[in-house]
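Note that one protein chain of the assembly has been removed; the remaining protein chains are unaltered in position.
Think of it as A and B in the order they're written, each chain with its own count starting at 1.
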Amino acid sequence: MSDASYLSLEKLTLAYGDTVAVADLDLDIRKGELIALLGPSGCGKTTTMRAIAGLLPVKSGQVRLDGADMTRVPANKRAVGLVFQSYALFPHLSVYENVAFGLKLKGMRGAELDTKVQAGLKSVGLSSFANRKPAELSGGQQQRVALARSMVMEPKVLLLDEPLSNLDARLRLEMRTELQRVQKETGVTMIFVTHDQAEALALADRIVVMKGGAIEQIGTPEDIYNRPVSSFVADFVGFENIFPLEGGKLRTSGGLIELSGEAPSAAGLAWRPRMVTLGTGPFRGTVRGTSFAGDSREYLLDTSLGAIKAEVEAALPAHALGADLLFDLPAGKAALLSKFS
Amino acid sequence: MNARSLFIPVTLFLVIAFLIGPFLIIVAASFSAGETLAFPPQGFSLRWIAKVFTVESFQASFAMSLFLAIGGTAAALVLGIPASYALSRYKLPGAEIVRTVVSAPIIVPGIIVGLALLRYIVVPFQVGITLALFVAHTALVLPYAVRVVSASLDNLRSDIEEAAVLLGSSRLGAFFRVVMPNIRGGIMSAFILGFVTSFNQVPVSLFLSGPGVRTLPVDMIAYMEIVFDPSVAALSSLLAFLSIGIVFAAERFLGFSRYV
Partner (left out) sequence: MFQNRAEALALALPAALFAAAVFLVPVVILLSDGFRSPVGGWTISAYTDFFSNTLNQTVFLRTLKLGALVTVVSAVIGYAAAFAIVNLEPGAKGRMTGLVVLPLMISPVARTYAWIVILGRTGIVNQAFQALGLTEAPLRILFSETAIFIGLLQLFLPLMIISLISALENMPKDAIPAARVLGANWFQVFWKVVLPLTKEGLVIGGTLVFTGCLTAYITPAILGGSKVLMLETLLYQQVSVSNNFVSASVIAFILIVMSFAANILLKRVATARNKMRSQP
């Protein structure tokens, strides 16, 4: 086993009955890495997690963990933790008993058990809630019980399915830091699912972007943010001006357009609104909409290329609706897309 | 196929075979051409099915059972709908006592209900058997009527009556104009459940039979003790298809299972 593949999925295909949900997925994860699984609803994130945990039979391919083939190992023998989107706390058990559940199954008893459970509760700040039932906790507290319940098992891999999605903005930020701290302290390998690109960028060592049951791109947050490989990823991470490239020219709703500067070789180009030069340039557009966002201002332009979004510093003088502006899409700044869909 | 994936189909097959199989055997046996009840059936004929319609006591007891099931259930609804309405919409003093009293006949063995009625109502007050049976079946269906109608009343927002009253309707008018139309499905379901319960009921009717006055199931048991031919099987099959048909139609048109 190389260090680069502590957990590896090889040509993993997963199906519900005859409908394939994930096809030929390859993924290698290093020990101690924090991976974010990002993608639109229904792209197979939960399905992939369930297969890693052993809750869904694998149709073909392999799941390997720490050098061993896990593909046919049942869920209760995998040492994989899973925090469910619904938390899945046992409603008939107290918080304490929930956290102790897995440890007891391992045969742990008495003082050793108590020490572990108390430590687990303490690490998520719920020591004083030990005797409550899950129904008597807030959503965020339930989430933390679910986290503690998985963490005390010291899993080789901890999977979190949209762990922060049901929390309000403040709690979300709090739990984000919490997750990061736990991960740094224990060094556990973690995969978490999220819909939220900001969350993925902030937390993850690497981000896996999924689309339609396959991986679209794997990379560091910088890679994903600055160098999306496809129009899909570009769109997902906030590029708003995305065009296919044909023979060095931009295909727009206004026909093929020659760019200023050297035309790069790629399937498409993408610019964030901030990358659009406003005030000078070969193209002309009319302001159709404007919105103020604190330290910046966004303009929606009607142009011969179609609609263009541009963003400039708010300190600059504002343009009125209907104003005619010159602008440029500098080829040098664009993200080069190797796939356009 | 491994053991786990076989578990579901095998379990289901065995359970359904155990639950439905005997009934299918009865159906097959009713088409037998032989003289005695047996499986596999000897030959094929419709003679036993035809015979069901010629046995006179069956005709009389079928009419009696039909009368009891329809009349008793209707009476139970006449008593049960107002009671359910009071239980669900009013602050009723002693609501729990009322609820317990009307639903008690469900908990006490039917044979006891029948015996008690015979000893302390029929004999001392010289009540006719038919009336006694009618009263007994009404009491028996009452708990089901109250339960099902209450459930559909509880599913109906209570502010619609208040709205109707505010719009100038009387309380009674509000009930008939806005409540009844909305719980019609529940009432029909209660009727069907009551009908099936009453029609299939034996123990309550056991002591309450007199010369020529018997319910159909009691009559069937009596017939079987004397003649063991496939006509009872034929009759059973016919009745079963009748109740299955009614319940199916009810489910189709009313969503019966929502209320039961």
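The rule is short, and it goes like this: a residue touches a chain if its C-beta (ideal position, glycine included) is under 8 Å from a C-beta of that chain, and two chains touch if they have at least 3 such contacts.
Just so you know, these numbers come straight off a predicted model, no measurement behind them.
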- Query: Who does the absent chain touch among those shown?
  - Reply: A, B
- Out of B:12, B:33 or B:227, which is the one that touches the chain we can't see? B:12
- Item | Sole contact to the chain not displayed, among B:43, B:93 or B:168 | B:93
- Message: Considering the whole complex, not just the chains shown, which residues of subunit B touch the missing one?
- Response: 7-8, 11-12, 15-16, 18-20, 22-23, 25-26, 29, 37-39, 79-80, 82-83, 85-87, 89-93, 97-98, 101-102, 104-105, 107-113, 115-117, 119-121, 135-136, 138-139, 142, 146, 158, 171, 196, 199-200, 202-203, 206-207, 217, 220-221, 224, 232-233, 236-237, 239-240, 243-244, 247, 257
- Against the hidden chain, subunit A presents residues 50, 53-55, 74-78, 80-82, 84, 86-94, 96-97, 100-102, 105-106, 130-131, 149-150, 153
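By definition in this document, only the chains that are shown with their structure count from here on.
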- Rounded Å distance, subunit A centre to subunit B centre (Cα mean): 58
